[in-house]
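Just one protein chain is left out here, and the rest sit where they should.
Labels run A, B and C following the written order; every chain starts at residue 1.
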Amino acid sequence: MIIAIKRGVAESELEDFSRFLEGQGVKVHLSRGVSQTVLGLVGDTAAIDGEALSAHHLVEKVIRVQEPYKRANRIFHPDDTRIELKAPDGVLRRVGGGCLGIIAGPCSVETREQIIALARAVKEAGAGFLRGGAFKPRTSPYSFQGLGPAGLDLLLEAKKETGLPVVTELMDIHHLELFEDVDIIQVGARNMQNFSLLKELGRCKKPILLKRGYASTITELLMAAEYVMAGGNSRIILCERGIRSFDPYTRNILDLSAIPALKRQSHLPVIADPSHATGLAWMVPSMAKAAIAAGADGLIIEVHNNPEAALCDGEQSITPDTFASLMGALRGLADIEGKVL
Amino acid sequence: MIIAIKRGVAESELEDFSRFLEGQGVKVHLSRGVSQTVLGLVGDTAAIDGEALSAHHLVEKVIRVQEPYKRANRIFHPDDTRIELKAPDGVLRRVGGGCLGIIAGPCSVETREQIIALARAVKEAGAGFLRGGAFKPRTSPYSFQGLGPAGLDLLLEAKKETGLPVVTELMDIHHLELFEDVDIIQVGARNMQNFSLLKELGRCKKPILLKRGYASTITELLMAAEYVMAGGNSRIILCERGIRSFDPYTRNILDLSAIPALKRQSHLPVIADPSHATGLAWMVPSMAKAAIAAGADGLIIEVHNNPEAALCDGEQSITPDTFASLMGALRGLADIEGKVL
Amino acid sequence: MIIAIKRGVAESELEDFSRFLEGQGVKVHLSRGVSQTVLGLVGDTAAIDGEALSAHHLVEKVIRVQEPYKRANRIFHPDDTRIELKAPDGVLRRVGGGCLGIIAGPCSVETREQIIALARAVKEAGAGFLRGGAFKPRTSPYSFQGLGPAGLDLLLEAKKETGLPVVTELMDIHHLELFEDVDIIQVGARNMQNFSLLKELGRCKKPILLKRGYASTITELLMAAEYVMAGGNSRIILCERGIRSFDPYTRNILDLSAIPALKRQSHLPVIADPSHATGLAWMVPSMAKAAIAAGADGLIIEVHNNPEAALCDGEQSITPDTFASLMGALRGLADIEGKVL
Partner (left out) sequence: MIIAIKRGVAESELEDFSRFLEGQGVKVHLSRGVSQTVLGLVGDTAAIDGEALSAHHLVEKVIRVQEPYKRANRIFHPDDTRIELKAPDGVLRRVGGGCLGIIAGPCSVETREQIIALARAVKEAGAGFLRGGAFKPRTSPYSFQGLGPAGLDLLLEAKKETGLPVVTELMDIHHLELFEDVDIIQVGARNMQNFSLLKELGRCKKPILLKRGYASTITELLMAAEYVMAGGNSRIILCERGIRSFDPYTRNILDLSAIPALKRQSHLPVIADPSHATGLAWMVPSMAKAAIAAGADGLIIEVHNNPEAALCDGEQSITPDTFASLMGALRGLADIEGKVL
């Protein structure tokens, strides 16, 4: 951490300030120039509150050189983290560390027939995980909110039928007990900084699929992961799902540079969600391929057998046929990237 | 709601589609042009899911002419809503409907002395409400998270001492019972779309201070209010507190055009938070005055007697002296705007 | 300028690098910590190319403490710059340094009758300058592009009739000779970084109204002013006219925090354009008042006697009556701000 000091500060004041900082457990190195005096802080600066320091009357600017995250930081954990799950069908399902994990399924669980048919279709095409929403975060209180516990039951039935592990979103910590047989718990973009929820999930043993908020920085996403990890749960899959921009053409902008960025900063696996990012089914295959070429460890894709009758987000769902043909292209990309699909 | 139909659709398909739409309780008017066919939907279109319709194979584009919010909509409630609170000191405190409500106090409650001294100072300067955080949403799990229940107790002591009603943030629905003597419950920007929390607050009898998410649209903020109102609680104060932009100069951009926009679309009172928006204490007075000139019904401002020792967000806190002199300028503005301060 | 050095750099490499930097005319102060080594550069660092340095193999991060602009920088010119013009009617028209300059008129010059009638109306209401476009930057090549030289002639006729100095946009440096009798030359938002144009205007003797690009930072706007000032022309009025955001409610977001920011960083006068920023006539008065309350030195406002028949941007033009009543409110605000209107 570097602190630029205002002009005209007396030597004695600087000494007091340095002692105050050293009292917080860091070493302070002074560099006094003709027009600029700088303090360099060395040691465990993650515990120092840079914003609070910025208000000090001697301080012009505080600059953090080291990242504020530790457990999620690749510096302290150089090897890739790989999330592994023994699926009910006996297959070891993996995301990260050279393995591509493909999660597919409908936006919402609607009926027994729907979810089982889709689970079979996506498994046959090569998906490793089944997604399906039971509790849906909707902008309007008047929109369909998901089937709730009944939807969860249907999703678990599809798991039993196909052997695919399931991924579904948790919105309310009161529902956690209902999620006992869920394999991966999803935290949606709108809850990325719901710190109460993140703290609870830190005490949970299941892998967490953590979606980037639609106006959250790379650092904020890693800090959200850090909340879960600080609680003891390190099995986190990060997910880029689009950020807000000024252009209404797509619902959001899929920020694919976040993929190499997150993989450089962190050891956690990173996947992309081209369906929610673009909101446009015809664009999903292009962006799915681009994400893998950018280095993603997997994808989460909405697939629906009858997009126009879907109870939510039909506009962004691809059909099982499109999904199967996309999987073919992804196998070629996996070879180029040297990854296992 | 207007639906533009794709080219080359057969008459019989259009008739089927119109019947399907009319089955959802609306009337359909067909306008067939040489190169463009359009359906106009009339009636209770708020219940129709435009996104789902967009996926229909006949549909090119869905355009919503009416807003998706009802209870928050000024069309259905032309008069301003005014939030009124009988404060412990017997004064009727008011926000909206021609009354300016000024909420002031520290970012975090730190000590008994601090909060009581600040409460007295802001009351004397003319504030109508005391703010102070007990539970703090912080980006880092390693930053100070607030004093928790003990902080709430200190805040309520300051309420007793000064007679000022208090405003504080609720992050976790489990804490609701601790908030019995809190006067106004704040929902922070990061929780604006925490729909579980909003639904619970719909069942609560207290006024809600609902902050705009830092990348939420005007419509999304009103839909978040609608979640609370749909549950039966209509006492909501909306708060503009800055949106994300590409310029790092200020922490966020205080979007003052949101104030006339929200007041045109809705009957709910609208206030501004210049402290969190800018993150810069020296900028707070300018932006506070600008907010009132733009038509705001009040302000929420961070005041600290020793900003450099503040445990959080000191950089953006003004001193009690600056606050008192700002209040002087605001009285002049209130006169120009024809409002009661 | 502060340079954070990568880990594990040898002493001899650091010495070579320091000598290389000192060869560029600055002094280098070394601060070597346990986990972080930092170089502090002192002297004329504006001439050092921080981006180029960032690519050096020893460098982790380059942090600029001083702003890259000099002539526009308040540090080197603490007093407010005031733009003064002896108008044809003998009145001294002023912007900045405690004087509010109000520029009003139609988006485009359309007819002799229109521009003269509007010039009279805005002068009577208290405007100090007349605006009117002859060359219009339009997104579509098929939209009305302005009357060109004929429009300029009509504008100058209105100047003669009313004695108001005129402001109009220059898009093409070839037109400069046509602008001989124009009082203030406007550079539009889309041309803020048209460096060829800025360099030419540096050789010109007239005041320049420089609009902020709709995705330009505070620093970039000041660097654009620096281009003109580096050529010898220091009579620049900066103009905030809205930045792009994710919310389609207003055309752009009028960033009023840019006003105190620019006035703190620079001595140049700063005005706001609420008409182009919002695109909504009904919102113009609120945002005009807010801009003055935020500390603006003036406004540029579109006024049209028949907005619905306007050849461009009618949606954002207010009528002469609305303008006159707005001027009344602005006089009250000028008193509060201690400025001359």
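FYI, a residue touches a chain if its C-beta (ideal position, glycine included) is under 8 Å from a C-beta of that chain, and two chains touch if they have at least 3 such contacts.
Since the model is a prediction, treat every value here as computed from it, not as a measurement.
Q: Pick out which of A:Q66, A:S245 or A:S325 touches the chain that's been left out of the picture.
A: Reading the full complex, the residue touching the unseen chain is A:S245.
Q: Among A:L85, A:M171 or A:L256, choose the residue that contacts the chain missing from this document, as touch is defined above.
A: Final answer for the missing-chain contact: A:L256.
Q: Just one of C:A281, C:I301 or C:L341 touches the chain that is missing; which is it?
A: The one listed residue touching the chain not shown is C:A281.
Q: Touching the missing chain, which residues of subunit A?
A: Residues of subunit A in touch with the missing chain: 215, 217-219, 243, 245-250, 253-261, 264, 277-278, 282-283, 286-287, 289-295, 329, 332-333, 335-336.
Q: If the hidden chain were put back, which residues of subunit B would touch it?
A: Residues in contact with the chain left out: 2, 4, 27, 29-36, 38, 40-43, 60-61, 63, 65-66, 215, 244-246, 248.
Q: Provide the residue numbers of subunit C that touch the chain removed from this figure.
A: Against the missing chain, subunit C presents residues 46-47, 49, 51-52, 54-57, 68-69, 137-144, 171-172, 174, 190-191, 193-196, 199, 213-215, 220, 223, 226-227, 230, 244, 281, 307-308, 310-317.
To be clear about the criterion, only the chains that are shown with their structure count from here on.
Q: Pick same or different for copies subunit A and subunit B, depending on whether their interface residues overlap by over half.
A: Same-residue interface.
Q: Superimpose the Cα trace of subunit B on the Cα trace of subunit C, which carries the same sequence, then give the rotation angle to the nearest 5°.
A: Here the rotation carrying subunit B onto subunit C measures out at 180 degrees.
Q: For subunit A and subunit C, let me know how many angstrom lie between their CA-based centres, rounded off.
A: So the centre of subunit A lies 40 Å away from the centre of subunit C.
Q: When the C-alpha atoms of subunit B and subunit C are each averaged to a single point, how far apart are the two points in Å?
A: It comes to 32 Å between the two C-alpha centres.
Q: Rounded to the nearest whole Å, what is the centre-to-centre distance of subunit A and subunit B, using the mean of the C-alpha atoms as each centre?
A: 27
Q: Which residues belonging to subunit B are in contact with no fewer than two other chains?
A: Residues 215.
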